[in-house]
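Removed from the display is one protein chain of the complex; every other protein chain stays in position.
Showing subunit A:
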Amino acid sequence: MIQHVLRVILFVIVTSLAVTGPSFATPAKEAPWLPEAAAYRLTLFLGNLAPVPWYKVEQAWSEPYHGSEYRLGALAWLDRESAVDVGDLTDAIGWQDRHAVHVAATRLIALRIEEELDAATAADNPAVSQRAVATAKELYRAFADHIKAADPDAARTLGRAWLELNNATGSAGVLGAGAKEQDSDAMTTARAVISAYLAENYLVADPAPRQTLTAVPEAIARTGQPVELPAALPPGSDIFDQDPLPLLVLNFEEQGIDETDLPLIAYGDMLFDSAEIFGGPARDLGIACSTCHNRSDINQRFFIPGASHQPGAVDVDGAFFNPMFNDRRDDPIDIPSLRGLRFTGPYGRDGRFASLRDFSRNVIVNEFAGEEPTPFMLDALVAYMTEFDFLPNSLVTGDGQLTEAAPDAARRGEEVFNRPFVGMGNQSCASCHTPSGNFLDRKSHDIGSVAAAYEGSHAGALDTPTLLGTLYTAPYFHDGALPTLASVVDWFDETKNLGLTDAERSDLTAYLETVGAADEPYEAFDTANTPFRLAFAELTTFASTLDTLLPKRDAQHILVLTDTVAADLAADAGTMANLSSRPEVYALAERLAEVGAAVRAENWAAAETSWSLFKTDAAAIEEKAF
């Protein structure tokens, strides 16, 4: 069974992360969902968006969810595995009747649980019983966290009933040895507890309409009492860091300056990694700036159903993150790189913000529903982000010329890049992507890549993106419509009638790939530089700003820091290769939490003491932190 555990390590349940207390910026992967349970949870999530994306609701049932290990969608799966009728559900989806869909989907899951429980109790051998109980429990997962939040006593009773039920299934033994018979009476008793609750709450004849679609039991929902549900992303979501992890190039660091000597920047670095500056649900899910912009670059795997149309994209002004900022337009954009940020203004895909500070505030307050940041927080964030440098590339000089190391094809492509084309108004690629200006012109242009929002629309202009580092940031264009740099060349050739030969297309692509290349694009991990050690170094650097904040008695900013770093340290401990040192890291995280607790209690002496002990302990742990 060990391989199962080590494999499943990557599939811990994220939906049980509680909303109370500081959030974790280290997300936990979830166990694979059964197709119908996944479709149900997706239905709840999508059904709470405004407007409801009905085609995605239909897809939730007809197609495997993003990243699913099952090749079948829920309906096909049910057709194969179950006798439960899905007619009410498919009808309701066809009618686009939100309440009817909720009722039918909820009932379907409950019936599926009952179906598996029937199979478990009818089975004449433990192996079949156990499989059926395991399946039923996996289906129950679709309701479980909402039951726990709404009706904790029932959740405990049901939890024990599931334990009793599984325990009573007996054991098939191994190769005939150690077999243990089923205990039918115990199974019946335990099953009755579960079935009674399902009947009362999920198989009721006429459930009340709900403003928010949830799996909260009907008996609780009817009371109208508010239920604080744990923040959860739907099945198929992926907010983990990109692998390989982009290399972070910070200007000060390349000059040998220690971040701990730059408290404003270090604090900004912490904020960039902090979910605390956002509001719910981003904060509760541990989503931070760095979740999308891994190490100042992008995150090609980021995906949230309903908010992303493809991996690496997100609609930040949709219904999910901040209903107040919902523009009711399904317009996710490809996540842009922030490398060289101080050279790439104006900001936003359409260059709507001249100021990085204004842009950052908009991200925090409007896009992610955070509290108004303090001037210090904005100063710190901007100070940190303007240290992001482009990736060193020995094939290109600082003023955008190819070096001797560049391949011949790129040299030929450079000529095409600088050639004016009638189809582009006698402009060349270099007219906008100015080589001596980091391959951009800081202007917006409508190149025809944005579909007109309405007849006569003149809203298709987008900010010219740099070409530096782009070899690693596929896909391309604001919506990630083009998968490769070669496809970008093809797009311009075809839409602007450039008349390029195959060889010219190839050479121009080679030029773009040369300009977009880097000497070291990714973080190189090894036994010495492990992901945890990198995280540990970052987190202890963040904490170093306490040396500045504690003497100033700056409680507000200290608490943002301690809530962020203490939680992240504890969460990251699970990623350590050196698992035996985890207790020490937990203790270190608690030490930092003690700083926060003391500051909350205005006991500054205690805060100073805990901070001093933290530094001593961190130094002692550092060698083992891998």
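One rule holds in what follows: a contact is a pair of C-beta atoms (placed from the backbone, for glycine too) under 8 Å apart; a residue touches a chain by one contact, two chains touch by 3 or more; residues count from 1.
Rule of thumb we're sticking to: contacts and distances are computed from a predicted model.
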item	value
Protein that the absent chain corresponds to, by UniProt name, given "Phosphate-import protein PhnD", "Oxidoreductase", "succinate dehydrogenase" or "Co-chaperone protein HscB homolog"	"Phosphate-import protein PhnD"
Option from A:Ala100, A:Ala172 or A:Ala461 whose C-beta touches the chain left out	A:Ala172
Contact residue for the chain not shown (choose from A:Leu44, A:Ala60 or A:Val133)	A:Val133
Identified contact with the non-displayed chain, of A:Arg71, A:His458 or A:Lys552	A:Arg71
Subunit A, residues in touch with the chain not shown (by the definition above)	1-9, 12-14, 16-18, 24, 26, 28, 31-32, 69-72, 127, 130, 133-134, 137, 156, 159-160, 163-164, 166-167, 171-178, 180, 570-574, 577, 579, 582-583, 586, 589
